[in-house]
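Left out: one protein chain. Kept in place: all the others.
Showing subunit A:
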Amino acid sequence: MINKKVNSVQEALQGIEDGMTIMLGGFGLCGIPENSIAELVQKGTTNLTCISNNAGVDDFGLGLLLQKRQIKKMISSYVGENAEFERQMLSGELEVELTPQGTLAEKCRAAQAGIPAFFTPAGYGTEVAEGKEVREFNGKMHIMELAYKADFSIVKAWKGDEAGNLIFKGTARNFNAPMAGAAKITIAEVEELVPVGTLDPNQIHIPGIMVQRIFKGEKFEKRIEQRTTRKRE
């Protein structure tokens, strides 16, 4: 067994420097690597390019990095729910690359799978297609999209073992699975870090080969963005 365990978030994030490109898992606030984001705020790393489906909310998730102007460029599919983001984007302080969500996921998956580019119909005929190669397959128009190239990928899982094997819970799997192994170095923060041999190999979502560093997050707030409920009859 090759041990990937590191003892702290500080150790996990070693080597993340100003100007780097970082993938961060999560959908909305669901499954975001919140301990790593808090540490990036502490570290004060700046000029970051962040690939993340969303940009958090004003006071949580990537919103915290935006507040401290640590992000130079955001690559996302949906950035509502964040007033500071909108302000920085409209004023030109923040560079934004809006990408269809399925394309964003596939650009991560392609990087994870060693595929340099792929064709998708998403965005054909829209401003997303500007400057991209167009080809027809089976009578339908497609545009070429490239795999992402990132320095670090930071994902969050429910359970992991010291070999870096990961298991996600519910819809928190989202972008965490396709981002694992999609950058030069993948860091996994987990709610439960267990010794090897504890997890059933049949139940592993991401094999440890995709993960270089794993640590147990100190605290998970797991904030809910839209708390919707129904009344008991």
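Definition applied: contacts are C-beta pairs under 8 Å (C-beta built on N, C-alpha and C of every residue); 3 or more make two chains touch, one makes a residue touch a chain; residues count from 1.
The rule we apply is simple: contacts and distances are computed from a predicted model.
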Chain excluded from display, named as in UniProt, from "NADH-quinone oxidoreductase subunit K", "Cysteine ABC transporter permease", "ABC-2 type transport system ATP-binding protein" or "3-oxoacid CoA-transferase subunit B" = "3-oxoacid CoA-transferase subunit B"
Among A:37, A:51 or A:105, the residue in touch with the chain that has been omitted = A:105
Please identify, in ascending order, the residues of subunit A that touch the omitted chain?
-> 27-31, 53, 76-81, 86, 89-90, 96, 98, 100-106, 108-109, 120-128, 158, 168-178, 205, 222-232
